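A short worksheet on the structure shown next.
Here the complex is missing one protein chain, while the rest keep their positions.
Right, chain A next:
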Amino acid sequence: MSSIVVVDDDSDIRGLLEFKLTAAGHSVTAEADGEAGLAAIMDVRPDVVVLDWMMPRMSGIEVCLELRKDPSMADIPVLFLTAKAQESDVQRGFAAGGNDYVIKPFSPRELSSRIDALLARTPR
C-alpha cells in the first residue's frame, strides 16, 4: 500500500481523489491549503504528492519548491493537478520540481494511471 497526500482547495476534487485512490488500495491524506499540505507531507512522508497550484496560504509551486529544498523530501514525486493550462505554466511546474502535470478538467482514471506510473518509477 502506498501513501499519497492530496492537496487541493476544491472539496469536490479532494473528496473524489480520496475515494478513488483509497479504492485503488492507497492510503490517502487530503488537505485544503498549501501550508497544511506541506505539514502533512512532512508528517506522512508520502510516496506521491498530488498538488493543486492555486491554493490559499501557499501555492502548489511554493510547496513543491520547499520539498525540493529539503534533502529528505527532495525525491518524493510530485504530480501537479491544476487548471493552469498554458505552455509556460507547465514549464514552470516542471521547473519547480514537479514530476508530472495534469490539467483540469481531468480524467480521474488517467490521473490514477499516472500516479501508478510515478510509484512504479520511484525506488523505495
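Criterion: contacts are C-beta pairs under 8 Å (C-beta built on N, C-alpha and C of every residue); 3 or more make two chains touch, one makes a residue touch a chain; residues count from 1.
Throughout what follows, contacts and distances are computed from a predicted model.
A chain of this complex does not appear here, and its UniProt-recorded name among "HEAT repeat domain-containing protein", "Methionine import ATP-binding protein MetN 1", "Electron transfer flavoprotein-ubiquinone oxidoreductase" or "TRAP transporter large permease protein" is "HEAT repeat domain-containing protein".
Screening A:I13, A:V63, A:I76 or A:L118 for touch with the missing chain picks out A:I13.
Where chain A meets the missing chain, the touching residues are 10, 12-13, 15-16, 18-20, 22-23, 104-110.
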